[in-house]
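Would you mind keeping the following structure in view while I ask a few things?
A single protein chain has been omitted from the complex, and every remaining protein chain is retained in its original position.
Our next item is subunit A:
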Amino acid sequence: MLRAAHLPRSQSAAYNFSLVTKRWQQTPASPGTGITASTKSTPGSHTTQYATNNSSSTLKTQTATARPSFNAPIDRTNNPNKTTNTPPSYIPPPSARSSPPTGSGSSGGGGGRMIKSIIYGVTLGLTATLVYAEYENGPFRRQLESTIPYSSTVLGGLDQVIDPVFGRQKPFTKEITDKIPDLAYVKDKIPGKEQIKKIGEQVKDTTNNVLEKLPDKTTIKKAGESAKDAVSNTYHKLTDQNKAKGVVDQATNQVKDAVNTVREALPDTAGLKKGLTHAKEQVQDAAHTVKETVKDALPLAKGKSGEPTKKIGDPMFLEEAGDMGVPPPIPEDKYKKLEEEINHLFAPLSKQLDDALTAAREHVSHMKTLIENPNISTSDHETWKKAEHLQEQARTSYEKVTDTLREWKNKLIEYTTTTSGQIHPEEKKVDEKYQELHKQYTTSTFVKNFRTYIDDATKSFQKEIETMFPSLAGKNPTQLTHEDLQALLVHAHRRIVKLQNDIARMRVNESDSVKAAIDVQRADIDRLVEQRVQERVAKTAEQLTDELKSYEKNLRQQFDEQLKHEIVLQHQALTQYLADVLSRQYQEWAREYEKQLDNESTKINLNLQNQLRTTLDRLHAIEQAIEANYDSQERGRKAQHLWIQAQNILNKVVHGTTTENDLDVISKIVPNEKFVQVLFNQLKTDESPITNEEMLRERFSHVKKLCRRVALINDGHNSLWNYFLSYFQSLLIVRQRDDSILVDDAIDLNQLDTFTILNYVQSYLEHNQWYNALRLMQLLTGEPKNVAQSWINDTRNYLAKKQTSELLEAYSNSIGLGTLPRTA
């Protein structure tokens, strides 16, 4: 019993399963394949078991659904087989077989269950995230809303439900806007960060510029080093005197240059300072302006109670309680009383002021007259007493005025507070008058002491005179006191100084006068000189003009002469030029004429040459044609000869009587043809035995007989009994006359055996199809092949020879065709 060694995998298992089912359908029908069916049942059972074990549920469902009608008969036939054959370790097939639908259902159910579980899990996750977001109401919710598009709407809906229920008032999820309360007016006034930054940057820029202007240390060093080098060079070159000077000059120049560069590089210190101060000022100004503007812009935090709030518009700015600025306002009747009092006070006050003023003025005028009168003496007591009296008057009146004024001022202050800042109209007048009074009074006090000053002055003068001229005072020189001596010395010193000053003055005067005199004299001389010079100049001018005129005349003459000369030359040049042009033109035309002439002549020449050449070519062509004709005829003749010979050979080959002579003749006919040579060599070297078709046919009949007799013998170990059997068979099998092979060339290679082959070959040979016969004969196998081998070989050789000779003939034909005379 055949058994499957390796059980196939699921696909092939399904295929096998289908096959198996087919077979079992057919089992009652065919007896011949009964054995095969029984052999297939057990491997089929195993494969189905394997299918239930390994194949996918889908495959099983497919197969199960594809053949639902097979299940019932299969169950019935399977069970007895299975129960007898299956080992206990396998899954019991009836259960597997009977529950393919439920198994498929369960397995299918398993897949469906998976999908369901997945869906449930996903929805669970989503709801969990939403609930947590709703509960947390913070960054997680915001993040969720930002990432997932429609979550915000969902959560918003939830909010509408949940907030009233759980009492959540403020939605924290709303964005806290970055808007601060309305500070527009403040913001406009405040310079802002940008401005402040700008100012700061400006300051920075100015400082940087200043710093940049300062040269690098390196440049300064370089300048210094160059100076040093110059100096060292000069030092080295000091030996040579001549060069030294130049070198020194060079060095000094270099040093100067270096110093200049350094100086230039260094910015102006003044400029530097200026820049810095400017910068500082700018900064200060900026800061100041900022402060000011901020101060102005900020609302008054402290208001005064009773004042309407002016600048504060925003409730965010808190109002603090203000200080008590003034006492509470006074009622109106008191105010009226005050005014009356003030008016009352005004009249006497003004009168007092006037009186005081007049007194002061009087005193001052009196004193003035006294001062200006040179003849005043101290003994004039009346006038002095008058002055004193006046002064006293003035003083008293002034004091009175001051007292009343003080009162007046107090009242005024009250008045101003009551009327909230209004000023009494007469206050101004009073103030003016008071100012004037004050002035006059000061002058009077000052002037008061005039008398005492005069007295003091006379006394001191007297004393001085006494010391200078002690004789006037009635004292001897020896009685001079220390003081007197000192006073004398002082006086003497003073006189010396005075005299020295006089001397200096006089010297200056002298030099001045001398200079003046010199100047006067000089002026005279200059005048004279100028006069003379002018005369001289006029004379020379006359002379020069005369000379110029003559010179001009001369020049003009020369110019005329030259012009004439030039004209003559030009005339000559022009004529020459014209002559040149004419000659050139003539030459050009001559050349062109010659060129054309040449062209024409060459053309004619070429034409003639061409004609000559063409005729010559024709001549040559005719000659070649004749020769070619002759050649082709010759070749044609050869070809014919060759053909004849080839035919000869062919016939001989066919009939089996070739000789050496024939072949040699061919080589003589066409010694140059390579193809012929090849063929000829082939024919010559062919050492196969000479046969012809008759012989081969006879041999074939013999070979056929033998082959039939040994048809059953193959290449294995055959006994004589086999030989006998094959002989017996050959006697029994009758040849079918089957000429169908000639019509339909198709051979069923699976159904060849000796007899059929031999039949085919017979029919081929009867119709002279040797090639097909040979091909088929080669398909024999076993002992018949051995028997027919030599026949096959001989046939092959014969056919080869024939082929070569046919080629030869064909080649000769081809040659011959080329050389046939062409007919139109």
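Keep this in mind: contacts are C-beta pairs under 8 Å (C-beta built on N, C-alpha and C of every residue); 3 or more make two chains touch, one makes a residue touch a chain; residues count from 1.
Simple rule for what comes next: contacts and distances are computed from a predicted model.
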Would you kindly match the missing chain to its UniProt protein name, picking from "Phospholipid/glycerol acyltransferase domain-containing protein", "Coatomer subunit delta", "Exosome complex component RRP46" or "MICOS complex subunit MIC10"? "MICOS complex subunit MIC10"
Candidates A:Asn137, A:Thr358, A:Thr402 or A:Asn718 - the one touching the absent chain: A:Asn718
Hidden-chain contact residue, picked from the options A:Gln435, A:Gln572, A:Asn793 or A:Ser814: A:Asn793
Of A:Val710, A:Val761, A:Leu776 or A:Ile815, which one is in contact with the hidden chain? A:Val710
If the hidden chain were put back, which residues of subunit A would touch it? 674, 677-678, 681-682, 685-688, 699, 702-703, 706, 710, 717-720, 723, 786-791, 793-794, 796-797, 800
